[in-house]
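Worksheet for the structure shown next.
All protein chains but one are shown at their positions in the complex.
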Amino acid sequence: MSILIDERTTFIIQGITGREAVSMTRECLDYGSKLVGGVTPGRGGRGVHGVPVYDTVKEITSQQRVDGSVLTVPPAFVRDAAFEAIENGIKLLVIVTERIPRGEVAQVCEHARMHGARLIGPNCLGLISPGKSKMGGIGGAAVKRAYTPGHIGVMSRSGGMTTEISNTLTAAGFGQSTAVSIGGDAIIGSTYAELMPLFEADPETEAIVIYSEPGGPMEAQLAEYVRATKSRLPVVAFMAGKFMDAMPGMRFGHAGTIVEGRADTAAEKIARMQDAGISVAEAIQDIPEIVRSRLNGKGA
Amino acid sequence: MRFYEFEAKTLLGMSGVPVSKGGTALTADDAARIAGEVGGDVVLKSQVLSGGRMKAGGIKFASAAEEARTAAEQILALEIGGQRPRCVLVESKQPVKKEYYAGVIYDALAKLPVAIFSDLGGIDIEQVAETHPGHVARVHFSTFSPFPEFKMKELVASLGISGGELNALTRIMSQLAQAFLRYGLTLAEINPLAQLDDGSIIALDSHLDMEEEARDGQAALLARLGIGREETRLARPPTPFEIRGAEVDASDHRGVAGRVVEFDGTLGCVIGAGGGSLTIFDAIRKFGGDPANYCEIGGNPSVKKAAELTKLILSKPGVGKICVIMNVVSNTRVDIVARGVVKGVIEAGYDPAEKIAIFRIPGSWEDEGFKILEKYGVEYCDRSVPMSEAARRAVEKMRKAKGEPEVVA
Partner (left out) sequence: MAASGSGMFIRCEVDEPAASDAAIAKQLASVCPVDIYADDSGRVRIVDSNLDECILCGLCLEVGPAGAVRVLKLYDGGRLLERPAAAGA
């Protein structure tokens, strides 16, 4: 099985006629995803690689079931596009766009919550359930080289590192149940801990690998989740950006990485995660071995 | 981006929060004049973007214009945390009876703004929360209007405050929270928020932060405050090298090749993307390398942009070699980056085989990319070589070039 998406998931792309969206469309179709339509206001009636383009989300949702939407519109238009998807009953939103002001992300999160919709991103590459479907640009055109079906759930604050880690797992013989690029912003729709229950409920998932960064409380929240629920899933983490600990207030990498307080340095997060029984890998290439030993019940 | 205290107070004033009478001065003469206009006792405050001003001697009191002149002279000459003051803020000194704390931030887990109030103002709120948790109250509120003023009332009242004080504090909390939403702030603090002898309430100091992402939408406010694009307001001002990096990035809308941060080492880094750069930078340091810069490339930059970034890095004094490393790429094209760095090296007058310590970017269009590197004799590797191993090889090559002995990490 997998979480969030599988071979039956239907979705649309809002902003489908943009430069990056056109290649994303091609890749999703090639992967076998059920991409049923796209929206770009003013471009209704056209097609992108055979996918019909509409002016409004409603034109699509009134005709057929739409499970999800990938949003890849300029930052200033994201909030409204998200509201449009949510109010037309779409329950899974993947926001690819970066540089959306935090206040607007909070509004989208609040709106999604009121309507029972789940949000992945913003500032992410989407998600993939290997062999079934991919939603977003994750993995690019050579997606099959990096991602293979299997039993590891992957969550990453970096889109590129989602693929790097999955590729490393694949090379070592570990496929993935679902890999989610959760987004690099300070506020994201779904944190590690919020996705954990889904992986927990998926009988195919046997272990979790996460890519984490300094900044924000999300790793501490995951540590708390693992401790409190005594999760059945061993978790292996990789922490990037250790050098940033010595440079508070400087901005490197994603918007969410800026170190604002004492609790969100790399060192502090590593300690908290280890305390909760999460294994922390020193290098990406060490991950498969740690996963193997955790699956064999050798402890952290 | 952090606002100076005087800017924060302008913004608070615009939002209806009472602030002291006064003005900013660039010279001691101006400070004396303002002190005269304000009349009575004044406080002079160094305008730097850092805390600990009182301890550093950046805040002084004066009771006459002449005294103010002397104090301003000292403050304007004083560097705090490596920063020269932008100006000195001269305000009338207030007779304070009690100090509160008022703050608003985003709670990344609740995904909502949270208002924080304490009746122990004037000290670091994190410290108060640790030592006197009963004196700190919090409430989340919705990002949608109409603004729930009653929540601010409940927040203040939860610390046992009532009467006219409750109403005045509720009003200020509401004004602060609404300014936070309206101006795209990520931190809005008034500390201390003071109750004066006459019972009125006034903001004595304030720390406001706006994130990069909000700047476009807040252009009117920033123009009004006179804050230009070039003012990044990070922990330290940008170096000329970093400014040129930003220019390279802005020169062409295709992809990212910038976010350059200068370090003082000798190994130039052409690295990406967001998470990949952090991972590679850690690896270089772990193996004892001394990076000359941090940067991020991604989103498929043009050949020209990658070449310009490469030239910029090579132009930095002391840079011996560059390493070109990224995670497995899907959107960015390996061949385009390969062309860019090779071109940059050649245009800078060097031999790519010698200057590029290693090229490790696997992913889309890698076959074409590797052909280019082959032709120019550049050492490259594919996805079977981990990012950190590529970093190790680059560091090793630098060491050999400098004639230093090999280190086993």
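Letters are used for the chains, namely A and B, taken in the order the chains are written, and counting of residues starts over at 1 for each.
What we mean here is this: contacts are C-beta pairs under 8 Å (C-beta built on N, C-alpha and C of every residue); 3 or more make two chains touch, one makes a residue touch a chain.
These figures come from a predicted structure and were not determined experimentally.
Residue-wise, the contact with the chain that is not shown comes from B:336, picked out of B:32, B:203, B:284 or B:336. Within the whole complex, the absent chain has one touching residue among B:38, B:156 or B:372, and that is B:372.
Contact with the omitted chain, checked across B:59, B:346 or B:385, is made by B:346.
One chain of the complex is left out; on chain B, the residues touching it are 302-304, 333, 335-336, 339, 342-343, 346, 363-368, 371-372, 375-376.
Keep this in mind: only the chains that are shown with their structure count from here on.
Once the centre of each chain is set as its mean CA position, chain A and chain B turn out to be 26 Å apart. Touching chain A in their complex are the following residues of chain B: 106, 108-109, 111-113, 126, 142-144, 181, 184, 186, 211-214, 216-217, 234-236, 259, 261, 272-279, 281-283, 285, 294, 296, 298, 326-331, 363-364, 383-384, 386-389. Interface residues of chain A, counted against chain B in their complex, comprise 20, 23, 75-76, 99-103, 105-107, 109-110, 113, 125, 137-143, 146, 156-161, 163-164, 167-168, 171, 184, 186-187, 189, 191, 211, 213, 216-218, 221, 238, 240-244, 247-257, 261-262, 283-285.
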